[in-house]
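Dumping the structure here so I can ask a few things about it.
The complex appears here without one of its protein chains, the remainder shown in place.
Let's turn to chain A:
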Amino acid sequence: MNLKFDRVASIVFLVLGILIIIESQKISESAYGSQIGPSTFPFVLGIVLIGLSILLFFETIRHQAMYKIVQEKEGGKSSNFKRFLIIFISAVAYAFLLEKLGYLITTFAFLLISFQTLERGKWVSSIIVAAAFSAIIYFGFVNVLGGSLPKFPL
């Protein structure tokens, strides 16, 4: 629980609700002239979302004391932001390069980087597991099950 997160979230959801109401008005009306068109449902949801986000904002004010207690309790935990960032960025690169470099190379590289980020050393077992996983998935899926995955670029 995090007071700042909840407050920001309530404002984001409020803005989102307003945007949805505006945007739903731009949806063209359906041809057969019924009042209940494709914009009705999103419009109603937008109103509900605005109501709920206002409610959430008031809750953050009302429960301020409780947030503080929870925060002090959770404050001592160490976070591993750096290793998360490395793995996440390599996952984004993996997704981006998958179609360009092929499944085998990208999967192997992603796994090896992530294994090493979580625990340094033990290169041999890391390489074996990464290679085995990419090869089994690729050849099993493409050759045995007849699916298709991006090949080597060459």
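What we mean here is this: a residue touches a chain if its C-beta (ideal position, glycine included) is under 8 Å from a C-beta of that chain, and two chains touch if they have at least 3 such contacts; residues count from 1.
Heads up, the rule we're going with is that contacts and distances are computed from a predicted model.
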Would you mind picking the UniProt name of the chain not drawn here, from "NADH-quinone oxidoreductase subunit J", "K+/H+ antiporter subunit F", "ADP-ribosylglycohydrolase family protein" or "Tripartite tricarboxylate transporter permease"? "Tripartite tricarboxylate transporter permease"
Which residues does chain A use to touch the chain missing from this display? 1-2, 5-6, 9, 13, 20, 23-24, 27-28, 30-31, 34-42, 45-46, 48-49, 52-53, 55-56, 59, 77-81, 83-84, 87-88, 91-92, 94-96, 98-99, 103, 107, 110-111, 114-115, 118-119, 129, 133, 137, 141, 145-147, 149
